[in-house]
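Right, one structure below, let's go through it.
Removed from the display is one protein chain of the complex; every other protein chain stays in position.
So that you can tell them apart, the chains are marked A and B in the order they are listed, and the count of residues begins at 1 in each.
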Amino acid sequence: MQAYWKRSQRKLAPWLFLAPGLAMFALYVIIPIFQSMAISFYDWDGLGEKIWIGTANYVELIDDDAFYTSLKNNVIWLVLYLLAVPAGLMIAIFLNQTVWGIRAYKSLFFFPFVISQVVVGLMFSWFYAPNFGLFYKLIETVTGDGVAILADERFVTYGIIVAGLWPQIAYVMILYLTGLNNVAPDQVEAARLDGAKGWRMLWYVILPQLRPATFIAVVVTVIGALRSFDLVSIMTNGGPYGSSRVLSFYMYEQALSEYGYRMGYGAAIAVVLFAIMMVFISGFIWKMWRDETER
Amino acid sequence: MAALTLVNVTKSFGKTDVIKGVDLEVQTGEFCVFVGPSGCGKSTLLRMIAGLEDVSSGEVMINGARVNDVAPAKREIAMVFQSYALYPHLTVRDNMGLALKQAGQSKAAVAKSVDHAAAMLALEPLLARRPSELSGGQRQRVAIGRAIVRTPKLFLFDEPLSNLDAALRVATRIEIAKLHRDLDATMIYVTHDQIEAMTLADRIVVLRDGRVEQVGAPMDLYNDPDNTFVAGFIGSPMMNFLHAGALGMRSATMGVRPEHLAISRTAGQIEGTVSHVEKLGGETLVYINTATQGLLTVRLFGEHDYRVDETVQLTPEAARAFHFDAAGLRLR
């Protein structure tokens, strides 16, 4: 036994080091993904007997208006959330100076990311609050007529996305600040000697060097947009009339809230969301895989 | 007895063969240098001896015992890395004593061994410091000290001087040579610098493309190279290779070292014009463009005045020339 260990130590060691982490990760993450896929073929209230209904949940989904509303909102989230990338870059460029107190400015600009989304949601609810909210007042002064953003089906999703963008821009900003800090100074100087400045400098010299930061920024923003749940739950609870639902929230509503314990139907929604996300995840993994194997 | 024996050793990474069959015997107490251009496989071969790379086929034997499947730790070797590989979080004393401590020696025994090695390398004042507080040369000495402490059967050096500046490199070279005499240990040393190889080695192994080109004492390689590669690699400035046919010889290539090419303003076998002159004080190097033989180098002792574009005549010293066949092999 001891001789065997001595001989194969370097073969066995990695698996011994991996075992606890991999076991936990498999139990709580990998296996549940497949369990959810299985549950999506059952009718199940979470307690009683599971009844096999085949693809009935998915068939129901095709005719579910609420599902399409959620899907549409997810697309809006995804597109608008990506504004965080250029916005974060702009703020990073604005703050990339060495004047007195700039470190404090950078920290304070980053501040919204540290706060829980629950708190961010409450802050923006107050900001939008009808009759006395700061934003409401502002609109009222400009147009003479206030708008209750969170109670208006036309604006509610955009209102929540703005709240989501606030911390997300802060996150992207810090990624770019670090990236700008590591831009090779000799290349910038060489480009200046060649007469590049302003936008052309940004586009042809700086942005190519910021590519790793841009990649991470896009990854975290896309994942963040598709994961959006907290803000919807806190600010509107999906309302008014379900108009601000996103897939993650609709799934939770179907499976766990007062609307009923339809675990199978919820699982089917989750599988759709998972499939959408897998498109992006596969892309990221493919790029990372290429970088790893090229080395 | 042979301290190290390699029998038809090969190494492949996937489809690329890095070592293509190496046979070698290193005697106990010998200082053996692996030399060759970058990418020739010399470091890989050393790492295979250390056990850091697996052997694809063939046998590695240390003191007569086959060690192919023995972990590096059990091979009783010590290795000095190019980057020194000092543990940044440990003091010099702990860096040097780590192996003995891991082997279960008493604190007093470890301290005694470390003190002894530190004395040999004049490291005593540095024992309490961390690697980040040391200069490059000092780190190098600590890395060597860490190897000495274990009194291994075999010392392995992987380009240990390449991160030092020129002056320090010469000083450390002398120190390593002295260490070899004092310890009477077997050492294998990898370098791409033929001057290091010439000055340190009892025996040089010249490698190219994963094969041994020639093995021998430094002066044997210099005076009696087996092929054009060894002839060109050993010696600086590089040997001139002439088209022997143009000079009425039967061989394909004639090799003449720069100091064996006579230069004259009046008469000679090959005519050319001076393209560049390097005056180094003790010697003068003259580079000459010839119509028939391309660029040739002449090495003269002392100071000489040749001007660029001046026409000169060259004559190879026939008795000191080497002849090679079309494949580059020596004709004896």
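Just so we're on the same page, contacts are C-beta pairs under 8 Å (C-beta built on N, C-alpha and C of every residue); 3 or more make two chains touch, one makes a residue touch a chain.
Here is the rule we use: contacts and distances are computed from a predicted model.
> Have a look at "Heme exporter protein B", "Acyl-CoA dehydrogenase family protein", "sn-glycerol-3-phosphate transport system permease protein UgpE" or "Ferritin-like domain-containing protein" and point out the UniProt protein name belonging to the hidden chain.
The record names the chain that does not appear here as "sn-glycerol-3-phosphate transport system permease protein UgpE".
> With touch as defined up top, name the shown chains that contact the chain not shown.
Its contacts among the visible chains are A, B.
> For the chain left off this view, which of A:61, A:84, A:150 or A:255 is in contact with it?
Of these options, the touching residue for the absent chain is A:255.
> If the missing chain were put back, which residues of chain A would it touch?
Looking at chain A, the ones touching the missing chain are residues 9-11, 13-15, 17-18, 20-22, 24-25, 27-33, 35-36, 39, 46, 93-94, 96-99, 105, 107-112, 114-120, 122-124, 126-127, 129, 132, 134, 137, 166, 171, 174-176, 178-183, 185, 188, 197, 201-202, 205-206, 212-213, 216-217, 223, 226-227, 229-230, 233-234, 247-248, 251-252, 255-256, 263, 266-267, 269-271, 273-274, 277, 280-281, 284-285, 288-289, 292-293.
> At which residues does chain B meet the chain that is not included here?
For chain B, the residues touching the absent chain are 50-52, 71-74, 77-79, 81-83, 85, 87-89, 98-99, 102-103, 146, 150.
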